[in-house]
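Pasting in a structure now, in structure tokens, and then I'll have a few things to ask.
Every protein chain but one is kept in place in this view of the complex.
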Amino acid sequence: MRNLLSITDLSMEEIKELLKEAEYFSKGGIWIPKQQTFAVNMFYEPSTRTKSSFDVAEKKLGIEVIPFDVNFSSVSKGESLYDTVKLFEVIGANITVIRHPKDRYYDSLIGKINIPIINGGDGCGQHPTQSLLDLFTIQQEFGGFKDLQVAIIGDISHSRVARSNKDALSKLGANVVFSGPEEWFDESFLNTGDYVNIDRAVEESDVVMLLRIQNERHHHTSSMSAEEYHLKYGLTLERESRMKRNSIIMHPAPVNRNVEIADELVEAKRSRIFKQMENGVFVRMAVLKQILECGGN
Amino acid sequence: MRNLLSITDLSMEEIKELLKEAEYFSKGGIWIPKQQTFAVNMFYEPSTRTKSSFDVAEKKLGIEVIPFDVNFSSVSKGESLYDTVKLFEVIGANITVIRHPKDRYYDSLIGKINIPIINGGDGCGQHPTQSLLDLFTIQQEFGGFKDLQVAIIGDISHSRVARSNKDALSKLGANVVFSGPEEWFDESFLNTGDYVNIDRAVEESDVVMLLRIQNERHHHTSSMSAEEYHLKYGLTLERESRMKRNSIIMHPAPVNRNVEIADELVEAKRSRIFKQMENGVFVRMAVLKQILECGGN
Partner (left out) sequence: MRNLLSITDLSMEEIKELLKEAEYFSKGGIWIPKQQTFAVNMFYEPSTRTKSSFDVAEKKLGIEVIPFDVNFSSVSKGESLYDTVKLFEVIGANITVIRHPKDRYYDSLIGKINIPIINGGDGCGQHPTQSLLDLFTIQQEFGGFKDLQVAIIGDISHSRVARSNKDALSKLGANVVFSGPEEWFDESFLNTGDYVNIDRAVEESDVVMLLRIQNERHHHTSSMSAEEYHLKYGLTLERESRMKRNSIIMHPAPVNRNVEIADELVEAKRSRIFKQMENGVFVRMAVLKQILECGGN
């Protein structure tokens, strides 16, 4: 693996290998690059979870992190993404993690940048390490993916997670359905059978994966209050009581409490929301290791 | 010691033990945790002194510091303090330092967060490591606290330091008096005998502890110019000349030069203002060590 841009680029073999490595790290496994290694985490959008998770993963692997603050950089003087990444390449970064508001920002970099790139989220595109941590969390729980039903619920169209998870989960043998406000889905999509209503989704699934209402990305929630969303499409206490016995709740966070999910459920027994974050460190360690072993410059 | 939230929570024994450890570190003493340890310094308000002092203390102890920039975090997406601290707990932080504008912000965390919390200042509440460094500086100077007179001068009501220092110093045997603009004190307080006028405070005290006029927190200084404050309640050159022979000047900084204290006095022979900052690193090393030894998760 040279870069990690999209979960779709990974073969089933590669995914399984990464999950195996993540498990190794989750059990306290250790791996350190042979020589001093520098990473730079270039976040062009605010982030706590993904950025800090990479910070910790890198430090656990003994990697030096070069600080980067987009708001206090030459980006404010108009420097392009390419020029900025190239700069870090030439001053010694061995690997870079990038989050950027533009879909497929990496198209301007691949083939021209000589250090590996890990996509930390591109616009409304992909977020492959989030997908991997979701897969790892599901595997940890159920031992595999075969015949599991996974419901992804919420704002699918603006979600980096929804499409990439659907692809990967299907490839691994799970059955994925979607739910959420009908008006957020294409008419054509509603008739595919992939769309089910919220109550069926909650009752029949092994994994109820809620997505974040991204108020910072769009405004179509304005017609519906938070309370209304919660009652109609959120995981209320009442809906949770109808979930299958061993089913689990997931959410990429940050959570809008009492919107996508009732406050009391965030840390409920069947919630894996904080477990997902914990697992984020292990899958990122796995990705960093695999890329540095094969693609380091 | 599991957390350090308030100096008031500490017994005399605990304070003495911490000061002893601080002395050990001030003399070049070394202590390193047995395994890789992560700290996160979560400052929700600007700070140079306290934050950098913790950064250095942590690095001197070999602790890895996870970067946190509140303005570029998911706090901007509305994530709560609890959810943010919990995130750092699950991704691997072993200890957290928090400064937050809300009084007793930690009430929402204690009992629910499983890593130790060091309070780096809560609203107009406490700032226990500042108190400890003040105590350490006084002990260094006078060998103890018995029968010392300490005058705390300035904006007592908005000061995190005033109340906690008064508590701790009294417990240790010192006599604490307050001074400053009468209109900043409660009528009832003025008659307790704890309030003395500025000239008496300066002339009779072993420690003249000036507080910062916190223009960022309130507006009641608007009726008085900086020059006027300096002449009426500041440590002018003239007042300093009437201080006791071995008495010292303290100030938590940042100093408003020529307001609380004449510019020339900030680094006067009897000033311990920069010594306090230096000592800040040693008391923070002491606190980190004690907490990690006992409370690490």
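Read from first to last, the chains carry the letters A and B; within each, the first residue is number 1.
Keep in mind that, in the parts below, a contact is a pair of C-beta atoms (placed from the backbone, for glycine too) under 8 Å apart; a residue touches a chain by one contact, two chains touch by 3 or more.
Everything numeric in this text was worked out from a predicted model, so none of it was measured.
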item	value
Selected residue (touches chain absent from view) among A:Phe88, A:Tyr106, A:Phe145 or A:Tyr229	A:Phe88
Candidates B:Pro46, B:Gly111, B:Gly143 or B:Gly193 - the one touching the absent chain	B:Pro46
Hidden-chain contact residue, picked from the options A:Phe68, A:Phe145, A:Phe185 or A:Phe274	A:Phe68
Residues belonging to chain A that touch the chain removed from view	36, 38, 40, 64, 66-69, 71-80, 83-84, 86-88, 90-92
Those residues of chain B which, in the complete complex, touch the missing chain	43, 46-49, 52-53, 55-56, 59-60, 65, 67, 69-71, 215-216, 253-257, 274-275, 277-278, 280-281
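In this text, only the chains that are shown with their structure count from here on.
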item	value
Length of the line joining the C-alpha centres of chain A and chain B, rounded to whole Å	40
